[in-house]
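Here the complex is missing one protein chain, while the rest keep their positions.
Order of writing sets the labels: A, B and C. Residues in every chain begin at 1.
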Amino acid sequence: MARVVVDVMLKPEILDPQGRAVQGALGRLGLSGVKDVRQGKQFVIELEGDLEGDRAALMEQLAGELLSNPVIEDFRMTVEQ
Amino acid sequence: MARVVVDVMLKPEILDPQGRAVQGALGRLGLSGVKDVRQGKQFVIELEGDLEGDRAALMEQLAGELLSNPVIEDFRMTVEQ
Amino acid sequence: MRIGVVTFPGTLDDQDASRAVRVAGAEAVTLWHGDDDLKSVDAVVLPGGFSYGDYLRCGAISRFAPVMRALVDAANGGLPVLGICNGFQILCESHLLPGALTRNDSLHFVCRDQRLRIEDTTSMWTRDYAPGQEIVIPLKNGEGCFVANETTLDELEGEGRVIARYVDVNPNGSRRDIAGIRNARGNVVGLMPHPEHAVEPLTGPSTDGLGFFTSVLNSLVSAS
Partner (left out) sequence: MSIDTVQHAIDDPDHEQPYPELGLKPDEYQRIRDILGRRPTSSELAMYSVMWSEHCSYKSSKVHLRQFGEKKPETDALLVGIGENAGVVDIGEGWAVTFKVESHNHPSYVEPYQGAATGVGGIVRDILSMGARPLAVMDPLRFGPLDAPDTRRVLPGIVAGVGGYGNCLGLPNIGGEVVFDETYLGNPLVNALCVGAMRHEDIHLASAKGVGNLVVLYGARTGGDGIGGVSVLASETFDEGGPTKRPSVQVGDPFMEKLLIEATLEVLHSGLVEGIQDLGGAGISCATSELASNGEGGMHVWLDRVLLRDPTLSPEEILMSESQERMCAIVKPENLAAFEALCTKWDVEAIVIGEVNDSGRLTVDWHGERIVDVPPRTVAHEGPVYERPYHRPAWQDTLQGDAPSGLARPTSPEELRSTLIDLVGSPNLASKSWVTSQYDRYVLGNTVLAQPEDVGMVRVDEETGLGVAISTDCNGRFAKLDPYAGAQLALAESYRNVAASGAVPLAVTNCLNFGSPEDPEVMWQFAEATRGLADGCLALGIPVTGGNVSFYNQTGDTAILPTPVVGVLGVIDDVDRRTPMVWGPDGELIYLLGDTRDEFGGSEWAHHVHGHLGGLPPAVDLDRERLLGEILVAGSRDGMLTAAHDVSDGGVAQALVEMALRSGVGARFWAPEGLDAFTFLFSESAGRAIVVVPRSEELRFTEMCAARQLPAHRIGVVDSGLAADAGFEPGTQVLQYTDVFTVPLSELREVHERTLPEALA
């Protein structure tokens, strides 16, 4: 059994209106010194069997093409077997 | 400088239509053995100075009340100072 | 009668809610999110829209607005409050109503003329309807799927607190076809579809929505 976590974030140069709204709210609620907030997505994928070989390559590819939009997002994938 | 990462996930008993849609898409694109997919949110918060004392308590509270909705979501917070 | 209509940054249906209040025969009073003054209104409508862009979660940021602090106290004291769409989401986020509203199961925003059955006519906002009456009013949301745990759902059903249910089509995957609920006391109501867009034959699919606004006026009259 493998557990794959894919974190997807807007590229740093892309505007993140959600993150900005959260930053504003945190400040209004009294949290001081908030320099930046970015909001991303997290996918937790449970797989049968270990993730290796072709399947691992496909998973990586889909993380970059399906789970994230390469035009505006970066992703990071971690696997626990 | 502290960097706080808050992961927010729907509670397991709450239906996650986005996760289900992703699961279907992964399968159609040839990834076999996908047992479950959950889609959550990730907040990355950059703070001035270290996160300690009252500020740390407030951050934790806001993670549970603002960044996540305790009725339907769980959260996990990690801090790198 | 004076009915307050709250404007948050990103509220969109405030003008419509005010119009509905006037069509029903009351005075509409503008309330601003940044003031904690309810201007001694007799009831409050939290209108639809995308307050704070619906960023983070619908209603999550508005919940902390100064006006909400005053409103939560007043509602707990019996002030009639109707939350429509985004207003319903804010009421849930504020824990004035149980459960939460999540992404539509279709994953699309949906705008349609929706048939509903009025299930409860004891609330301050539904007393002018007949029990079981079917009405058609606009529905428009991206996150209108009502969810709560089974215990809460059973409680809502058992106490007759489901005020309206979707008929024909469940447009967003709401548990048990729930379109609207009320609190135990019956003064606070949350509704996903939009009665304020169905008060004039010219611009709505019907005038079926007017009953929500006349209901509260009649409730207030009979209470005083």
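What we mean here is this: a residue touches a chain if its C-beta (ideal position, glycine included) is under 8 Å from a C-beta of that chain, and two chains touch if they have at least 3 such contacts.
Only a predicted model underlies this, so the values are computations on that prediction, with no experimental measurement involved.
Displayed chains that the missing chain touches over the full complex: A, C (touch as defined at the top).
The missing chain, though absent from the display, is touched by one residue of C:M1, C:V110 or C:L220; that residue is C:V110. Considering the full assembly, C:G49 is the residue among C:G4, C:G49, C:P98 or C:G211 that touches the omitted chain. Check C:R127, C:R161 or C:H194 against the missing chain and you find that the one touching it is C:H194. Seen from subunit A, the chain kept out of the figure touches residues 10-17, 21, 24, 69, 71-72. Within the complete assembly, residues 9-10, 12-13, 15-16, 19, 49-50, 52-55, 108-112, 138, 140, 142, 194, 196-197, 200, 202-204 of subunit C touch the chain that is not shown.
Following the convention adopted for this analysis, only the chains that are shown with their structure count from here on.
Taken as a contact graph, with one node per protein chain and an edge wherever two chains touch, the assembly is complete, since every chain touches every other chain. Averaging C-alpha coordinates per chain places the centre of subunit B 29 Å away from that of subunit C. For the pair subunit A and subunit C, the distance between C-alpha centroids works out to 34 Å.
Chain centres here are Cα averages; for subunit A and subunit B they lie 10 Å apart. Among the residues of subunit C, those in touch with two or more other chains are 56, 60-61, 64. Along subunit B, residues 66-67 each make contact with two or more other chains. Residues of subunit B touching subunit C in their complex: 10, 13-15, 17-18, 21, 66-67, 69, 71-72.
By the touch criterion given at the top, residues 56-57, 60-61, 64, 92-93, 95, 98-100, 102-107, 145, 147-149, 173 of subunit C touch subunit B in their complex.
If you check the complex, the residues on subunit B that touch subunit A are 7, 9, 19, 22, 25-26, 29-49, 55, 58-59, 62, 66-67.
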